[in-house]
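Below is one structure, written out as structure tokens; the observations come after it.
Heads up, one of the protein chains got dropped from this complex, but the rest are sitting where they should.
Presenting chain A:
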Amino acid sequence: MADKYLELVNSGLTKKLATSLGLPRPSILRRYAPGEALLPGPVLLLGDSSSAQQLADTLLGWGLDVRRHAVGVNRLGGIVLMLDELEAPAELSAPMLAAGAALRQLAPGGRVVSLSREALDTDAPAVAAVRQGIDGAMRSVGRELRGGATANGIVLGHGVSPSAPSALAALHFFFSGRSAYVDGQFLSVDSADGTLPADFSQPLAGKVAVVTGAARGIGAAIAQTLHRDGATVVVVDVPGAGDALAKVANKVSGTALQVDVTRPDAGAKIIEHAVARHGSLDIVIHNAGITRDKLLANMDARRWDSVIAVNISSQLAMNEAFLAAELPGLRIVSLASTSGIAGNRGQTNYAASKGGVIGMVRASAASFAAAGGGINAVAPGFIETEMTAKIPVATRTVARMLMPSLMQGGLPVDVAEAIGFLASDAAAGINGRTLRVCGQSLVGA
């Protein structure tokens, strides 16, 4: 499962060889570990936004060294572009060029994050142009960065302040090693809802979280991440996976619930277990999923229907049960996939289910918000799991390296970190959205 190529080009003699041959050299990503610095150096705050000073104060409060100029700084940990008040494309020049001048100082694992506003159909054309232009510019920055550095953006909805809790939480997430494999992406903040955690290392303290499909792979990583972040975790999987599930439950000091999510009473069982045994149900991660790949020309009903039933129909049914139970503040995060965005050969059924998830969260956002909660999705790209380990070595090496800007596959924990962020109360202002965790893969938007 390990990415041998990544190890080889980053160590010893083979590192020298790879460099002299000009081979692509993916970097070891800066991943989160409790207690580590938020950024690998000072943060440069660019842009003339009226909120800049307020943001600078917040960043200082996070213990960061905040600079308004790159002069005299050898190594930058991050660059923040405050672009939320731009009104015409020409105004983008100064901040982008200032960022460009500082890029060479950006440390490995550094972060470039923009703050801008959503382009609306009702905007003046010049306003919409600059706002949409930021999208293209930032994604391009992502493609130019090296050393495991990433570029992402926060898009503020109409009337949402840059210091809205979810905007700050998104900024904190992008800075942190938690977003290691998120690159070239935008998080939209639609409201001023949400509260920042008292302790950023325990954002889920006191929460009861259910993770479906938790016996292995990404699901097991999600359970561990939510547990690390303070949640009490109920792990769910089909009865046949119960032995692996029990091991995960015992690792995260949670409880195991063996239930097939396609059962009509799965939602009721989950609610009953969480509430009876742990007192509440605050978070549900719809991770259970299967693949039954076949070219459409060779597809049969069994393959098609089972994928739809597990990956999307079960989530729709469980969500109805959760809404009917009126669980206060319930936050849901659902697993989509880049296949559901860009398509993938041999995965018409899977892509239909995963595209379905993206549509489902968008259309369910209002209902969950009404109960004080929210629903979002995470779309992983190429993730190193038991499933992808079955892809032939050559194909896998190419897939993980040549496609994404970060030139490597992600790890289950990278997906788990994004899910943990969206599951937290601090992300309450983000609703109905899909965040890609794909290392800025070439596929899709």
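Convention: a residue touches a chain if its C-beta (ideal position, glycine included) is under 8 Å from a C-beta of that chain, and two chains touch if they have at least 3 such contacts; residues count from 1.
Criterion: contacts and distances are computed from a predicted model.
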Request  = Out of "Acetyl-CoA acetyltransferase", "Phenol hydroxylase", "Metal ABC transporter ATP-binding protein" or "ATP synthase subunit a", flag the one the UniProt entry gives for the chain missing from this complex.
outcome  = "Acetyl-CoA acetyltransferase"
Inquiry  = With the missing chain put back, one of A:L204, A:A256, A:I375 or A:M407 would touch it. Which one?
reply    = A:A256
Ask   = Pick from A:H278, A:R303 or A:R331: which residue touches the chain that isn't shown?
value = A:H278
Key: Identified contact with the non-displayed chain, of A:L29, A:L245 or A:V261   = A:L245
Query = Taking the full complex into account, what residues of chain A touch the chain not shown?
reply = 239-243, 245-247, 249-250, 253-260, 263, 276-279
